[in-house]
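This report concerns only the one structure given below.
What you see is the complex with one protein chain gone and the rest in place.
The letters A, B, C, D and E name the chains in turn, as written, and every chain counts its residues from 1.
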Amino acid sequence: MTTPSLGEVSRHGLWSNNPALVQLLGLCPLLAVSSSVVNALGLALATLLVLLGSNVAVSLIRHQVSGTLRLPAFVMIIAAFVTCAELLMAAYTFELYRILGIFIPLIVTNCAILGRAEAFASRQPLLPSATDGLMTGLGFGAVLVLLGGLRELFGQGTLFVDMDLLLGPAAAGWGITVFPDLDFLFLVLPPGAFFATGLLIALKNLIDDRLERRRQARLPDRPRETRRVRVTGTIR
Amino acid sequence: MNAELPRAMGRAALGLATFALITAGSVALTRDLTAERIADNRQASRHREVAAVAPAGHDDRLLDHVLSRPAAPMFGFEAPITLWQARAGERVLGVVVPVTARQGYSGDIAMVVGLDTAGTITGVRVTDHRETPGLGDRIEARKGDWIEQFTGHSLTSPPAGGWAVGQDGGGIDALTGATITSRAVVAAVHRTLEWFETQPGSLLAPPATGETP
Amino acid sequence: MAERFDFPGGITPPTRKARATRSPLCTPPLPRRVILPLAQHAGAPAEPCVEVGQRVRTGERIARASGLISAALHASITGRVAAIEDHPLPTADGRRGPCIVIEGEGEDDWLTLPPLDWRQAAETTLLERLDASGVVGLGGAAFPTQVKARIRELHAIDTVIVNAAECEPYISADDLTLRHFAADVLEGARLMARLAGAERILVGIEDDKPEARQALEVAREATLAEAVPVEIRAIATRYPSGGERQLIKRLLGREVPSGGLPADVGTHCHNPGTLRAALAAIRDGVPLVERVVTLTGEALARPGNVVARLGTPMGELLGFAGLDTQALHRLVMGGPMMGEALGELACPVVKATNCLIAATRSELPDPPPEQPCIRCGACEEACPASLLPQQLYWFARGREHDKAERFHLFDCIECGACSYVCPSHIPLEQYYRAAKQTIRAQRREAARADHARHRFEFRQARLAREQAEKEARRAARKRAAAPATRPPAGSDAQSAAPAADLRGLRIAHSAARAAERKAEKALARAAESGEADPATLEDLETQLATARENRQAAEARLQAARDVEEKPS
Amino acid sequence: MLETLFDADLVTAVLALVGLAAAFGALLGFAGERFRVEGNPVVEKIDALLPQTQCGQCGYPGCRPYAEAIGEGEDINKCPPGGETTIAALADLLGREVKPLDGEAEATPRVAFIREEECIGCTKCIQACPVDAILGTARRMHTVIADECTGCDLCLEPCPVDCIEMLPRDTGRDAAPLPPGPGHRPVLPTPAWRTALIASDRPSSSTEARHG
Amino acid sequence: MSLMHTDQTAPRRPASTTAVMGWLLVATLPGIAALTWHFGWGVLTNLGFAAAAAIGLEATMLRLRHRPVAATLGDNSALVTAVLLGAALPPGSAWWLILIGMVAAIVVAKHLYGGLGHNLFNPAMVGYALLLVSFPGPMSLWPSPDGLLSPEARPLGEALHQLAGLTSLETRDALSGATPLDAFKHKPEALMASEFWADSPLPDGALAAWQQVALAWLAGGALLVYKRVIGWQIPVAMLGTLTLVATLLYAGNPSHQGSPLFHLLGGAAIFGAFFIATDPVSAATSRRGKLIYGAGIGALVMVIRPAGAYPDAVAFAVLLMNFAAPFIDYYSEPRVYGHPTATRGIRVDVDKEAR
């Protein structure tokens, strides 16, 4: 596996191989914690940190672990990061810790994290791995927050409510009520989470499609040539 | 191959153990460093909850005045009860009782109920629940003032039979679309009041006779 | 009518047979020119055995059967071979194909074969005669009767069934054949019963043909003394009772296994026209040059059944029946359910042409546009094979061929009952036909790929063997050149490696030998069973050759290693 | 700091987990040794799905090496002779996403044809053919066994006199198209007798797709 | 190919999809009439607005998807969805409620899946369930069955007001009530069934009205079966299972459970059995599959009704079985001619390995 450029890594993590919209990994926290912006943002930050840390750590030890032990070793690293994060959150942002509840330990099993560790960090040097962790985390977080905003706005008619839990008292007044009296439970409940995610994926497809079409239009008509290796003879 | 087996096992055991050493070590270290702060946070948070429902005028040392009472399954207390006295100096103003409402819509609902000496409710707060966002979660004080309606009520007001949600013929409004949750909360508060009746005086005894922490 | 056995589903479309059954069978004037496609039967096309310009007599063989399943072709008029060239064939896709065109002389000069007595002649003689006469099934599939009649070689048959159901609307060719030649048909059936070794003959006839049934009864009464008993059973009119599988189920309660033949359940099914043609070929020595064709449809002034010479251009035949070209909207060969809509009047009548419908627009209107399937299940109720047509439709449309097969696509008899009832007017069986053809093509390609891989492996093995042999020779030469020289000091390390190698090589050699034996056995088994087709056998041979090459390569390598081994000692 | 490090709590924690991990590690080591698998049987199945043209357009010397590469994680869309069908089949087998073909699909299957009058009998093509589909010996004219030829065109390049060309292969009548689908009328032949009669009388709508 | 088509002869069965849907619409007339008779003009305002919304949405979606608009609209299927959803909603619903329901039904459940014939879930029930989950309040308020002509009956004008969202049922609390199933479900646990009926919180004549409506649906359903628009399998299996389970429950605890007749006629069971569960697109396809499918719906209704949070469970039961239908299809193929036994299920990879 060759080492991709950092730009490429970033593009992958943020858009073209976005964990939430393309790889469909890390869906559980994505759907479960996206009922409001504040929850989403909290989990996004926690996930980002863990992802970054685990990618770095896995990349550092990638030459030391053998086949059978790889998986247990990686998850233990991730679990350690998560537990530390949990403890630190409990120590420093206690309210948020209480709200995110069970989902913090579950960051451990956010498939996206192990997925990146397995697919990327375990084969790449430190810098790309760190970039990948950061960008994937950002990509995931962006979708998470977007989804949170969507569901909060159209489900409850508000936005940025309770941001003070995360950002301190300064953010106490951020909450705005956009549609008073709106209570569209569908979006608040599980079905709405799936639905909104489906719409986001479709939206991404639509954008990709448009971009691709525009790119195609700009390209001159160049017949694709077929590559050939002319190899015959004995194959052993 | 058979000769290989113990070697492979040993290698794997050693490898995994090393990882355990590193990870468990770092976690344990973090924990050591944060344990105190977390405990403080817990305490502070609990205090805020308790203070919110305690009778006015207390000395802000609510969590220091702990009482214990045996379990009372009849009233929904399945484990021994640990409650707090609200005091102003030596004077006992009332108590704050941690109550669990069973049969919520999705699981138990943890609450604290504040009572003054007369058995009048000084406040109810939900401290932990898993009710549906948008429906049942309006029992949270942050999400609505439904929970405030209990303040000022006592066992006799509303009178007998009135301690139920409107749908069941009682005098307490249920949250629209969340009758089950409402029913559970109302029932738990009601039982707490009944239990309070059965503990004449002892809960309100002045500090000298009351248990100390 | 309560019947003992029945098949599920089926439909009862309006029969519309009356117009063509009012008048008796008649013979139109001889065509001036006939066009005889080389491929008008199931199997390989016939091979022309006449030259352009050659004069041929009616009944003279002009093309011979080529291959196991094929049929001969005979001149249907007297005249000169004008051309052997491509002409439009009577198919829906308007394909063209090679045909022999005969320009007539206006007279009918027959060349017949000597008559045979089917009760006396040897079976092989009878089969040869059927072969020489180009008799094929006239019920639709045009399968060479001679091949079908060899049934006895592989299967035990107890019943010969005469398929006189004629369940499709419009068609009355069998009806008229029976009205006029019931005795011949029954005798033909006896002939087939003899060839198949059957002990009874069962005639299945739908109850909308009382005259034909009457004629059959009369013919049966006349031959009561014969050894093989004949039973005539009327069945309620329902499409597709004439499908042989459905008929067998309905008459006998037996089900032809999926992918099998009626012979697998001891039956042998023939169309009345086929039986009459077979009898004519043997008793009178007349090859198959004409057949009964129903000419019907509202665009015809004089509908009826005619005995038409094969190769007659359809336009000519229809003209005889009073075709109004202005009113003609659709020309259909066969019945309206399974027949094919043709685009040209110039197509010739072929052996499988049992009916020509010259329909007006109001009679057979254009199919309405297809609507989405709503899974209403009407098709399922109509399917005589108990398939789930709507599922097959979805899979065929989605090109999910493995699932279509899983839902038994290949058990569909393409009867079209499902399309008939579909409220969304989906031409379902067209989808099935397309899917089947695609699957067959894919299977062929897969077999090709397999074969190519085996050949490739063979080549690899051969190259490896050549390489190994070359090395072995080199090793031998080396040893011969320097027999006495002691190996230099470093040779210990060298000789240790071959020793380990040698064991590996020996194992490889015995594995290669085992593989060879396995391939030999597989080939022998396939060859013995007699069921494998030549391609499979060839493939197995390739595999065996590969195994041989591998074994030889292993041997050579082993030998070379041994040579190296022995050298120091 | 030091006393924190040697805190009893900490030591038990670490010891407990280390013990657990060691036990599990041993279990895994055992399983890893016991259930060791050699090779990859799936390669056989992948290979069976490839068209066996052995043309090398996938970038591997033949189908089998490509099959092995797929087993290792190579993309499944690199075989032009196989085209969409093969990609779909591979995706199905391996549970991967279908991807568009990387390269130019071949329009129709082809076979090599040697113009025998031009052939000088150099045997170069024989050596190039991966399936031994060319017959002939040195200095005699060569010919292709059409049934065996996979159409890989590997024999084209080595021929010094360019006497080999690729011709479309007869694949039989297998191109029955699916009907046009909902919203359209099934395709029936245009009745030629009508067009022949009066051009203007042609039923224009009978075979055309009908929209809206 | 088959060049003949049913229009010429079929005994009773409608000859085109348009006609199938048309007959379905005709068959809803008795039910709609009964509903209107008992619950007032609100039924008709529901239906009218739903139909308009359905046609508008269908046309929009067809245009967006570049499909022939006029030809496809003519198949009446959107109208069927609208009528069925409109009849299921509480009479006199506000326009926005109906619109959201129709968007869920036509846009999400139908056209995102590719339009008529492709949807996996019953569109009308998707719309209904979504509304039920999202707006439990408005969805459980039924007007009292005063009858169209009685003095208390609300005039058409008021129904239009409600449709416009200007007045809601809630503001006329005195006149509105729960459905019988809803009321029965929410009776205090201590109360016996008999006591409940003796002193029912329901408006007068509510139960009778519901039963009459159910019988009217039954009449329409009979027409559907007679015209062979639907097979008998699904309704019979569903109602049979429902009755069976209800009888068992009732026999086990007659003092607290509703009687089988109550379950059969007190809610939407009949309507569901003949008009909803039979939606051919989202149901199981084979005859045996339909039996399983129908039985599943019946059983689920009787699981959810007494124990679940929603009083009338038909919508959810139908959706749940829609969800299971493709799987049922895999396991209910009939025995095909020439095969010794029926093939059931899928071939798990063993076969493929052998291939």
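Rule of thumb we're sticking to: a residue touches a chain if its C-beta (ideal position, glycine included) is under 8 Å from a C-beta of that chain, and two chains touch if they have at least 3 such contacts.
Keep this in mind: contacts and distances are computed from a predicted model.
> If you had to name the missing chain as UniProt does, which of "Ion-translocating oxidoreductase complex subunit A", "Peptide/nickel transport system permease protein", "ABC transporter ATP-binding protein" or "Multicomponent K+:H+ antiporter subunit D" would it be?
Going by UniProt, the chain not displayed is called "Ion-translocating oxidoreductase complex subunit A".
> Please work out which displayed chains the absent chain touches and list them by label.
Across all of the complex, the chain we cannot see touches A, B, C, D, E.
> In the whole complex, not just what's shown, which of E:30, E:101 or E:115 touches the removed chain?
E:115
> Contacts of chain A with the missing chain: which residues?
21-22, 24-29, 31-32, 68, 71-72, 75-76, 78-80, 82-83, 86-87, 102, 105-106, 108-111, 113-115, 118, 186, 189-195, 197-199, 201-203, 205-206, 209
> Identify the residues of chain C touching the omitted chain, counting contacts across the whole complex.
Chain C touches the chain not shown through residues 394-395, 397-398, 400, 403.
> Applying the definition given at the start, please give the residues of chain E touching the unseen chain.
64-65, 108-109, 111-115, 118, 120-121, 126, 129-130, 133, 300, 303-304, 307-310, 313, 315-317, 319-320, 322-324, 326-327, 329-330, 346-349, 352-353
Following the convention adopted for this analysis, only the chains that are shown with their structure count from here on.
> Looking only at C-beta pairs in contact, point me to the busier pair out of A-D and C-E.
Pair with the higher count of C-beta contacts: C-E.
> Between chain A and chain E, tell me the centre distance in angstrom, where each centre is the average of that chain's C-alpha atoms.
Each chain's C-alpha centroid was found; their separation is 40 Å.
> Using mean CA coordinates as chain centres, what's the chain D-chain E distance in Å?
Their C-alpha centroids are separated by 48 Å.
> So how far apart, in whole Å, are chain A and chain B when each is placed at the average of its C-alpha atoms?
35
> Out of chain A, which residues touch more than one other chain, so two or more?
68-69, 72, 76, 183, 185, 189, 233, 235
> Mark out which residues of chain E touch at least two other chains, giving numbers and ranges.
1, 71, 117, 136 - these are the residues of chain E that touch more than one other chain.
> With touch defined as at the start, can you tell me which chain B residues reach chain D in the complex?
Interface residues on chain B, with respect to chain D: 1, 4-5, 8-17, 19-21, 23-25, 27-29, 31-33.
> Within their complex, state which residues of chain D touch chain E.
Within the complex, chain D touches chain E at residues 45, 93, 182-183, 186, 210-212.
> Using the touch rule from the top, collect the residues of chain A that touch chain B in their complex.
35, 65-66, 68-69, 72-73, 76-77, 79-80, 83-84, 87-88, 90-92, 94-95, 98, 155-156, 162, 183, 185, 188-189
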